[in-house]
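Handing you this structure, nothing more for now.
Here the complex is missing one protein chain, while the rest keep their positions.
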Amino acid sequence: MQRILAMAILSLSAVFFGLTTLIVFGKVWREEVQRHRRKRRRELEPKLLAYAHGDAASLLPALGGELRRGDRAVMEQILLDHAQRVRGSEYAKLSRALDELGYVDALIRQLKSRRWWRRAEAAEKLGLGGAKRACEHLIPAMSDEMAEVRMRAAKALGTLGGTSSIRELVHALNEPNRWSTIRLADILTGMGRSVVDELTSYFDSLTLAGKLAALDILGRIRPLHTVPWLEQRLDDAEPDVRARACHALGCIGDPRTAPLLVRALDDEAWPVRAMAAKALGKIARAEAIDPLCSAMRDAEWWVRSNAAHALRAMGPRGAEALEDVLDSEDRFASHQAVLMLEEMGVIDQRAQHLVGGDGGGRAEAEMFIKRLIAVGQIGRLRALAADPANAELRAVLLQLLPAAELQTEAGR
Amino acid sequence: MAAARILIADDDPITTRFVSSLLEGEGYEVLVAEDGEHAMQLALQHLPDLIVSDLVMPYRDGYEVLRALRNNERLTAIPVLILSMKDREEDIVRGLEEGADDYVVKPFNARELVVRIRKLLRRTKTRL
Partner (left out) sequence: MSWIDLLSGLVTGFNQFVLVYFLVLNTTYLLLFLLSLGAVFKFVRRTFFSDYRQIMQSEMTWPISIVVAAHDEEKMIVETVRSLMMVNYGEFEVVVVNDGSNDGTLRKLIEAFDLTRTDRVYKRSIPTQNVRGVYASLVHTQLTVLDKEQGGKSDALNAGINICRYPLFCSIDADSVIEDNALLRVVKPFMEHPHETVAAGGIVRIVNGCEVRDGRVVRIELPDQYLPILQVIEYLRAFLSGRVGWSVLQSLLIISGAFGVYKKQEVVEIGGYNLDSDTEDLDLVVRLHRHMRKKRRKYRVVFVPDPVCWTEVPSKLAVLRRQRNRWHRGLVQTLWNNRGIMFNPRYGSLGMLAFPHAFLFEMLGPFVETLGYVVVLVSFLLGILNVEFFLLFVAVAILYGIFLSVAAVLLEEISFRRYPGWVDLSKLLVFSIIENFGYRQMLSLFKVKAFWDVIRRRRAWGEMERDGFRPAVEPSVEQSGGR
């Protein structure tokens, strides 16, 4: 028993001290390395910057002909830090220095490392450092088994550019990881118009997630010549595809697509209807007004809301349409209409007409206010009635508003 | 003629080191601030001829610095160039509307930055 006891206490104490020692030594070592690196950085960085800003063709002379082995890590860090923050001729110089000092070759070798994080690191650094000749090595990295490696390779390819990488990147949209798809989409969007053709021609081979990402990218790049192709997507079997196509068309904003979007307002899937409404708001054509008013009575919340916002975006004509919706039997539709009118400032405007306008205007304004009261959403009116600044308006409003509503702070 | 004095406000030390050496190489005198508040202090103290400022900074962001500069009669004439990662249309428009004289997006082209700075300085000199 005593032996067990002794062993237990001894082993636990040993582990405890072992851990503590580990922590302490680890910390000491790390701090030393950092201190050394900071010191070397202070000496090397100005030389690098002088080279970058200046006319020298090579960095080596400034370094005395060669780079010390102990400085390799520091120099790489400095080069990459600055390279990712600039563009243009200085970027080219930094990139050249990176190659000249042998880092690019080392990183290309590191792409084949057995440890995944080394591969990922290599891919990332190659992208930051701008070595175009690394592209052919990065392409196989996009099929790496680790998602992190794939993504960094994709990002690197996106930065290094080159049309050869576009195909790979578009194909990579079939990536199952949604986070990665977003990053890929960002990379592709950043490459601009050059990706559009590849996107549309490869579209059918993409998975659903890939298709949606592709449509989002098109919505951000907004290439006008894809409008006919996008209109065809409105007939796709997948509702999500139809919805995103609507969204993309709205972003592009070609008024000729309005009729097709109006048709999409009757789609059986509510996301499509919602996106169609949103898109029509961006396009703002008169022929869409009536369909949007009907859409405000849709069963789905998002469709109603988007339709209301769309009408709001249409200015005076939209306001007229919203006023008509006030009389609707559908309470949600009428409520939404009130909210939109409030946000457009129409309620305040009409309230002013109550006191400022002529006889006809005053009557009209009164009718309007009464309709608002009938709907039951009088929050804004109450707020106006409580405002001490405009006494005349207060008086008139207090007359119109049902007395009971004002006394109680009762909720709805 | 004394060299023009430029104040750089950015919380990223790598950017400030890069831009400092860039501008010093062009013959300017450079002051560095790591945050909005420090930037205002230095501006009041040294009255720089130009300010290059980031937008996202601790203590006081770029927009607040802009507003403070424009509200201060001693500092309002100083041209301000924004150097920021925010590259959306809304951000650029907002920066210019809030009082910036120019807006350069990061990652930036160093040559271009130098030329824009030179232009802004020339304009204020003729104004004086």
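Per-chain numbering from 1; labels A and B assigned in written order.
As a working rule, a contact is a pair of C-beta atoms (placed from the backbone, for glycine too) under 8 Å apart; a residue touches a chain by one contact, two chains touch by 3 or more.
Since this is a predicted model, take the numbers as computed values, not measurements.
Engineer: Can you say which of A:His137, A:Lys155, A:Lys211 or A:Arg233 touches the chain missing from this structure?
Structural biologist: Of all options in A:His137, A:Lys155, A:Lys211 or A:Arg233, contact with the hidden chain holds for A:Lys155.
Engineer: Just to verify: which one of A:Gly26, A:Pro46 or A:Gly192 makes contact with the chain not shown?
Structural biologist: The one listed residue touching the chain not shown is A:Gly26.
Engineer: Give me the chain A residues in contact with the hidden chain, please.
Structural biologist: The missing chain touches chain A at positions 1-2, 4-5, 8-9, 12-13, 15-16, 19-20, 22-24, 26-27, 80, 84, 117, 120-121, 124, 128, 148, 155, 177-179, 182-183, 185-186, 213, 216, 220, 301, 332, 335-336, 338-339, 342, 377-380, 382-383, 409, 411.
Engineer: Under the stated touch rule, tell me which residues of chain B contact the chain that is not displayed.
Structural biologist: Counting only chain B, the missing chain is touched by 58-59, 61, 85-88.
By our rule, only the chains that are shown with their structure count from here on.
Engineer: As a quick test, compute the distance in whole Å between the mean CA positions of chain A and chain B.
Structural biologist: That gives a centre separation of 28 Å.
Engineer: Please name which positions on chain A make contact with chain B in the complex.
Structural biologist: Against chain B, chain A makes touches at 45-46, 49-50, 52-54, 81-82, 84-91.
Engineer: Which residues of chain B touch chain A in their complex?
Structural biologist: Listed in rising order, the residues are 14-15, 17-18, 21-22, 25, 106-112.
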